[in-house]
Structure formats: C-alpha cells, structure tokens
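Before anything else, here's the structure in question.
Apart from one protein chain that is not included, each protein chain of the complex appears where it belongs.
Note that the chains are named A, B and C in the order they appear, and that numbering of residues resets to 1 at the start of each chain.
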Amino acid sequence: MADDRTLAEMLRAQGITRRGFLKFCATTASMMALSPAMVPKIAAALENARRPSVIWLSFQECTGCTESLTRSHSPTIEKLIFDVISLDHHHTLMAASGEAVDEALNEAMEENFGKYILIVDGSIPVGNPAYSTVSGISNLDMLKHAAEGAAAIVSVGTCAAYGGLPYASPNPTGAASVEDIIKDKPIINVPGCPPIPVVITGVLAQFLTFGKIPELDSLGRPMAFYGQNIHDRCYRRPFYERGQFAETFDDEGAKKGWCLFKLGCKGPITYNACATTKWNEGTSWPVESGHGCLGCSQPNFWDMGGFYRALSMPTVDLANKAGIGLAAGAAIGVAAGALNRGKKAKAVREHETVTVDDLEKGA
Amino acid sequence: MNEVDFLLWVRGPGLAIASIIFVLGMTVKMFEIFMLGRKKNLAELRGSGIKEGFRTIITRSGHVDTYSTRNTRFTHIAGWVFHIGLFTAIFLLAPHIEVFKSIVGFAWPALPTPIIDFATVIAMITMLAMLFHRITNPVLKYLSTGQDFVVWALTFLPLLTGYMAYHHLFFSYTLVLGLHILSVCLLLVFFPFTKLTHAVTLFFARWYNGMMAGEKGVQQ
Amino acid sequence: MDCKNEAACGEVAFTGNVTPILNEIKHALNSLIETGESTTIDLRAMPMAPGEMQQIESLLGTGEVTATINAMGSSTVNESLYAGVWLVTHRNTDDEILGKFIEITRIPSILESQTEDMRGALEALPDLLAENC
Partner (left out) sequence: MSKATLERGLNALREQIDTPIALFFSSCTHCGMCATACLFYTETENPAYTPINKVEPLRRLWEQEYTLVGRIKKALGMSKPITDAELEEWKEYAYNACSLCGRCTMVCPVGNDITYMIRKMREGMAASGHTPEGLVGASTRAVKIGSPMGVKLPALQAQARHVEKDTGIEIPFDVEGAEYMLLMSSMEIMNYPEYLEAVSKIFNAAGKSWTISSEAFEATNSGIQIGSSDIARELVSRVVNAAEKLKVKTVISPECGHAYTAIRWEGPNLIGRPFPFHVKHILEVLDEFREQGLLKTEGFEDARMTFHDPCQLVRRGGVVQQPRNLLNMVATDFVEMKDHGIMNWCCGAGGGVSANEDAEELKMKAFNRKKHQLEELNVDTLVTACANCRIQIEEGLEENEIDMPVVGLTEMLAEHLVEDKKTGVSDND
C-alpha cells in the first residue's frame, strides 16, 4: 500500500509542472499561516516528503469534523493530500464495510507500525465503554491499540482535544479527551467545533511537510493556527475600543456591524484562525455574520456561562450570593453588636469613680 | 486545572465566595459599628448639625490646609488622581459595566477603552509614587504597618492585571483575565477586615465630624 | 462591491486596515527600487472587514499587464496601476480562491518559466523537430 515515491516525483508523474508545484507551495504556506517568505523552504521540504499512512478513528462525534475536512475549500489540496497520504481507514469515507473494514485497519496498522499518523475525532467514553463500541471493541481499547503504532496523534475537533459536547456537564458518558488517555505519544490538538477545514489540512500539510510536531501552545494546539487571539485579529476591534457595541441582535449597532461583546462574544479568550482565515473559502466567519464567537476551540466552552452572556459577566448570580452574605452578615452582625453593647455596659457598671486622690499610680 | 478551568472557576465560584465574604464582612462591620450608638448631646446646641454633617462629606474632599507642605500637597493631589483613575477604570469600562449589569440589572454608557487604559496607567503610576512616599516620608514611615502595604498590593494588582489583560501582555488573555478576576476576589475578601473599609465608613465619619462641629455652630 | 449579507456590510465597516496595507506597499516598493528586494503580502492573513478586500483591489486598479496561468486551476497575475505592484490570485480547479497576494517585485516568480519545466521542454523539442522537418 505505501508508496515510497517522494511527493515531487508523484506530482510530476501526474503532469504537474514546477510552476503548479510553486503555486501549491504558496497556497499551502498561506494555509498554514506561514509568511510567504517560507515558500522556498516548503518547496524544498515537500520535495522529499515521504507519503505517510493515515488512520482516522471516529469515536463519540457528530461527524461534523469529517464534514468539515471534506468540504475543505482546496480540493486540489485535498485530492493531492488524499493521493499523497493514503487514508487507509475512515469509517464514513471508506467504501468497504463489515469485516473488510477491520481487516483493512489491522493490516494498515501492522504494515506501517510506528510510522502512521492516527487522527481521532470524537471523545472517548471512559465512564461506560458501552456508550460507544464498534464491532465489539470499545473506543477506549481501540484508541489504546491504534495509538501503540502511531508516530503521532492528531485530535481533530474539541471533542477529541478536550472532551467537547459529551464532556459538557454533567458528562453522562464519562467522556474523556485523547490527551487524557494517551500520555506517551506526541499529540496535536486541532480543536474547534468543527475546526476550520483549512486548519485540519493545514496541520496535516505542516506535519507532512516538516515531518515533525509543529510548535504547540499550553493547550497542545499548533501555534500557527491557534497562536492568534480572535479578539486581537477581529476586524470589529476598533468598535470595541470606541465603546460602540451592539446591544441586541437587531439594533442599530448590530446593523452597523459594531462589536458583539455585550452579546456574549468569547473572542477575547479564544485562540483560533477564524478572524483571518475565515470559513467557507474566506466568505465570512461567525462575527462577520453578526453572531458572537462561542470560543469553540477552548476547553469547556459549553460551560463558559452562557453563549449570550458577556464574557466579563460572572457565571454565578452574584446578586443572590450578596443576599446570602447580607443575611448571614446581619445575623452575625446583630450578635457581634450585642456583644459590643454588653461589653460597654459591663465596663460602665464596673466604673470606679476617679477622684483626685487616686490619680497616683497604685499597685 | 488548566488556564481555562482556572478562569471558569474564578469567574464562577471564586467570585461567588468573594462576594459572600465581602457582603457578610461589611454587614457585620456595619452592625458592630452602629449598634454601639452615641450618647445624645444634652448641651444647648446652636443647631442639629445634620446639615453641616452632609456638607462636610463633600467639602472635606476639597479641603487643602493652608499650611500644606510638599508632602500634604502630594498626598492630596495623588489621592484625587488615584481615586479618579481607579473609579474611571472600574465604573466606565464596558466589560465592567456588564458585570454590574448582571448584578444590579441596569447599565450606563461606557468610555472608549483607550481612555480607560490611560486612566489605569495614571492610577498605577500614582500608586507607585504613593508607595515611594509611604516608604520615604518620616511620618508615613512611622505610621505604616504591614497592613498598609498589603492593602496597597491588594489595590494595585487588579489595576496591573487589568492592564495586562487588556494588552494581552506576557501570558495568554485567558490566564491574565483569570488572574485579574482572582485579584479582585482577593480585594473583596480582605476588604471588610482592613483599612479598605474607609471606602464606606469615611462618609459616616465625615458626617459625624461635620455634625459635631455644626452642633457648636462651626461651618466647614 | 459584492456584499454577501446585509447585516455584515451595511455601511462599509471601517476598520482602518486598508491604509496600513497601502503604506506597507509604499515601503516595499521603495525598498524594491533601492535594494532590489521584493516583498509579498498575504492578504488572507489580514483581518478584513467585508468589502475591504475589494476596496484594496479597486484602489490599486489594473495596469498594463494582465496574465492568467493555467496550472492546477487558474491564477491571475495583474500589474496594478502602480508599476512593480502586482496582484496575484490563485484559484483551484473549481474556481475557488485559494490565495490572494500582493507582490511588490519586478516580475512575480510564478510567471517566470522554471528551469525544470524548461529541461522537460528541451527533451520534448527534438520530437517536434523530428515530426515537422
């Protein structure tokens, strides 16, 4: 199955000219949010990149990430990637079914043991494996088994990366993320619900191009795509600075495209490439279409205190907490006040009249 | 506990606990103070002094002693500048107004964030100058206890972390916002048990001051 | 200016990103003339309000040279009204935009014939000669 030809040889075999290859490198660099000056480096790296085998395992997921990948807006890239990478196993996309699927999976794993990239989407139910078991093997066991031979694991989507929706409280299935389970393999988290299509292929291209784990941030996300804070790159930031906010989704401010902070935008604490790379071939992204960012590439974004409550609003009802404080305070206060009055009264009772004779220091 | 969990904790339970302790502490303090009472003044007074009491609440802020030295002029001006900067940052920044809206239900217009940023910087610089003054001035050096420096830090940290959060300095915004809210929680928790209570008690204190003078016919 | 949806555009949401880019082009052109060093600006990496991308293109306009390349989909390379400032747009086989660049250079590298392709051509020419003469 594995083809040992280099990528460049394969391109030429398909009649792609050097000029075509340069265009491919330029757009890949742009996709990987690398500076255009990197194009020569990418071209050199791509020339002798080997064609890795890729296994895609889906666990507790909504297939949103797969949808996102296939809709990635650079089919030439995707076609090439699919031609370049041999996607040996993907439940939804592969034609085979039944035992044939399992055989293909085991075969791919044995043949490329230690070299294949394992892509996971969906969280893994650790609480009760019965929640998600495929052909008798629980997701948990399948993940552990597949991880043994993986060169690297890419957790695609917030579910695989941080537990996502299944993990949201009360987390009935005891869902866990890949990094909670696999501790001994390099893991790249590509969160998002779903991640931007280009970001998925971008991470794969980057891994394929440079052959090693890209620089990750504290949450295990590639800095190339998740190093930028949405709020910093948002084109509506000037309105935030001027204090021009949309108060409701249909008021004057919203129509003028003002900042959506007061409508719950979580941009300030979210790291992703939506503000620049945008979605659907750069058409738009949530804020541009008038809705606040949900912070979907952040862990626990489902429990971040409501999509429509301003980020700075506390996630608890402080008014009623203050009420509790007031009530308890009053009770204790009255007691403390009574103690004070008692002490003062006692002091007054025990007052010994001071006369001029006892102004001198006694015992 | 990664930075996001930290932020979620501090925005939720953290603030809740801090608010309870703050309100509880201040309520107990109010009872402790006002249940002591004050003996009625039986002397033949020139007036009830109530009006003079309220007058003093306002006039005392502007009062500059004619015999002011460099130190008192500094303390007076620094006090004004710092408090204006602090209150501008707290009450006129859009995100903060959202916090108050979630508590009291109503909101008010905000100032553009660069102005708040400027006010915060001014407040911080003034606080540093006041700290230097507290360390070098003989009277302040004599009077100052550990609590004065703890309270200084408790007041400075929210300004610093707020500034860092706005400018995404050094750490990720998530972490710094978490630290900012944590510093506010600390300020709230220690508020009722330190000289910070002056923020509330000074109005009553000034009232008594003006009232007791007004009873004797002295107008401030 | 094609505006995808009313809510997003309304008045062109002015973000002030256009001016800095034009400034960057000015400096790049200056260094191209002074030191011969060319620069490429990746427009996709800039936060653009709706309509601002079109605004930049209309401001730069189209100059004397327009070229299209058919390699893995079409790409257009136009020199703007300002010599040395080229607008390069790559599209894929489904005509979807892959990348938009402004190259400040004498001639965008994509237009130049590549040595490898030329070697390929060199191998193919003898066959042509054999057939025709």
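The definition used in the following text is that contacts are C-beta pairs under 8 Å (C-beta built on N, C-alpha and C of every residue); 3 or more make two chains touch, one makes a residue touch a chain.
All values derive from a computational prediction rather than experimental measurement.
Contacts of the undrawn chain with the visible chains, over the full complex, involve A, B. Listed for chain A, the residues touching the missing chain in the whole complex are 332, 336, 339-340, 343-344, 346-348, 350-363. Seen across the whole complex, the unshown chain contacts chain B at 28-29, 32-34, 36-39, 41-44, 46, 56-57, 60-61, 63, 65-69, 71-72, 75-76, 79, 134, 137-145, 148, 193, 195, 197-198, 201-202, 204-210, 212-213, 216-220.
By our rule, only the chains that are shown with their structure count from here on.
Interchain contacts link the chains end to end along an open line, per the touch definition above. Measuring from the averaged C-alpha position of chain A to that of chain B gives a distance of 39 Å. The distance from the centre of chain B to the centre of chain C, each centre being the mean of the chain's C-alpha atoms, comes to 57 Å.
Within chain C, not a single residue touches two or more of the remaining chains.
Residues of chain B in contact with at least two other chains: none. Contacts from chain B toward chain A in the complex involve residues 2-5, 7-8, 11-13, 15-16, 19-32, 34-37, 94-96, 98-99, 101-104, 109-114, 168, 172-174, 177. Here chain C touches chain A in the complex through residues 4-5, 7-11, 13-17, 40-42, 44-50, 52, 69, 71-73, 75, 90, 92-94, 96-99, 101, 109-110, 113-117, 120, going by the rule given at the top. Chain A contributes residues 16-20, 22-24, 26-27, 29-31, 33, 35-37, 73-77, 233-239, 254-257, 275-277, 281-284, 288-290 to its touches with chain C in the complex.
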